[in-house]
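All protein chains but one are shown at their positions in the complex.
As written, the chains take the letters A and B, and residue 1 is the first residue of each chain.
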Amino acid sequence: MIQFHLERSGVPAYLQLVQQVRQAIRLGMLRPGDQLPTVKEVVGTLTINPNTVLHAYRQLDLEGLIEGRRGVGTFVAAGAAPPPSDERKELRSALQRWLTRARAAGLDDDAIAMLFSDTLRPPAVSRVA
Amino acid sequence: MTAAIRTERLGKRYGSTWALRDCTLEVPAGSVTALVGPNGAGKTTLLQLAIGLIRPTAGEVRVLDCAPRADAAALLPRVGFVAQDHPLHRSFSVAEMLKLGRCLNPTWDEEAARARLARLGIPLDRKVGKLSGGQQAQVALTLALAKCPELLILDEPVASLDPLARREFMNTVMEVVSETQLTVVLSSHIVADLERVCDHLVILSQARTLVAAPIDEVLAGHRLLTGPRADVTAVARFHEVIRESHTERQTSLLVHANGQVYDACWEVHEVDLEEIVLAYLGYGAPLELREAVAS
Partner (left out) sequence: MIWVSWREQRTETLIAVGILAVVALLLVPTGIEMARAYDHDGIAACLGAQPSFGCGDAVRSFQDRFNQISNLLGWLTLLPGIVGVLLAAPFIAQFESGAYRLDWTQSITRRRWIAGKLGLSLGVAVLISVAFIALVTWWRTPLVHLNGRMESSVFDSEGIVAVGYTLFALAVALAVGVVWRRAVAALIVAFMAYFAVRLFVDVWLRQRLTPPLSATWPARKDELAVLRHAWVISERPSDRFGNAVVLRIGDCPDGNLKACFAAHAPGYIHAVYEPASRFWAMQLVEFGLFAGIAVALIAFSAWWIDRRA
């Protein structure tokens, strides 16, 4: 069973839960047919509003990653896990090569991370705390 | 009925001072609503008017479509209330407190109450006065929940509790909300904890209502604009400026954005709930603006 956690990042709580489920499926920690914690259980662990959990589960349902079975619970959907593809392996090696180049150019881990996140999400909107 | 609590220009005056003034808001059914504001803002007054402990000087309040004083016999069994500093009879044992609830309420779930207290490790034969603050708060909450209410009103429930007790208290509330259609209204002057637990926000200050909206809307509708020192009139024409502050070189504005902010001069940031509330309450603003907000 997946263990949820919340961070004080700029990301809304429900989205953090969605991302954690997505990540768990991607990494194989959650497999099709595995049961997700009930709303009450998540609320008991995290002390959050049940609507947040419902919102997250609804989102995951829309994405086809999970399905609810009446009276039984919420489960990871059958076609959820992306199969390991050659494309992925390609991307991974390309990334490895890029990292070697970046390190050779003198970037440390933080600079690499910043460069990556700036490119992934343009800086116009950033959370202020 | 979509509003658990509905007020219409509600006001309460003590002598010549208005503790609450011209308050019009709705608490949606099924929501967990945070009522925030500094001490003396009127939070306790509003909640006491809702439960019928005091009577309005002006305006009207309706709770679950009932009048709190006139329909008290019909309304009280449906509303759980925990007053500020969770009053209990200090010399009673926990079991006797449950008996009090059983005697004074027509609907009463004794087993659920005992189960909850057992889960929390609170002994039934201990005198209430000998319990810790957190345990007393839990007993008061158990009493309010055991009558199976539709609405739960909590007045500063965690103000005097340590972080662990605070977490446990809110945990109990959230678990009940997840099991039933309970509407919760809780007042607090600590904003930090509220964002994860509440989905609706009301800000009171100086006896007036400044904000009453879903939290998602509040977060989506407010932005922090920063940029080089500039005049704000252009922005103020489109968006409501809640707080402005200037240094020699920089201006920052917290605005209630009327749609997207397209002005290229400004860098736009999202703001978290605590900053928004503080801005409304006048923190960090020049004195004139604070007074303008207050009046």
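One rule holds in what follows: a residue touches a chain if its C-beta (ideal position, glycine included) is under 8 Å from a C-beta of that chain, and two chains touch if they have at least 3 such contacts.
Every value quoted in this text rests on a predicted model; they were computed, and no experiment measured them.
Asks: Checking the contacts here: which visible chains does the omitted one touch?
Replies: Across the whole assembly, the hidden chain touches B.
Asks: Who touches the missing chain here, B:His89, B:Lys130 or B:Arg229?
Replies: Of the candidates B:His89, B:Lys130 or B:Arg229, B:His89 is in touch with the missing chain.
Asks: Where the complex has a chain not shown, which of B:Trp18, B:Phe81 or B:Trp266 is the residue touching it?
Replies: The single option touching the absent chain is B:Phe81.
Asks: Pick out which of B:Ala34, B:Ile54 or B:Leu254 touches the chain that's been left out of the picture.
Replies: Of all options in B:Ala34, B:Ile54 or B:Leu254, contact with the hidden chain holds for B:Ile54.
Asks: Can you list where chain B touches the absent chain?
Replies: These residues touch the chain not displayed: 51, 53-54, 72-73, 76-77, 79, 81, 83, 85, 87-92, 96, 99-101, 103-106, 140, 143, 147.
Methods note: only the chains that are shown with their structure count from here on.
Asks: For a test of understanding, state which residues of chain A touch chain B in their complex under the given definition.
Replies: On the chain A side, the touching residues are 6, 10, 12-13, 39-40, 43-44, 46-53, 124-129.
Asks: Spell out the residues on chain B that touch chain A in their complex, using ranges where they run on.
Replies: 32, 167, 170-171, 174-175, 177-179, 196-199, 219, 224, 268-272, 275
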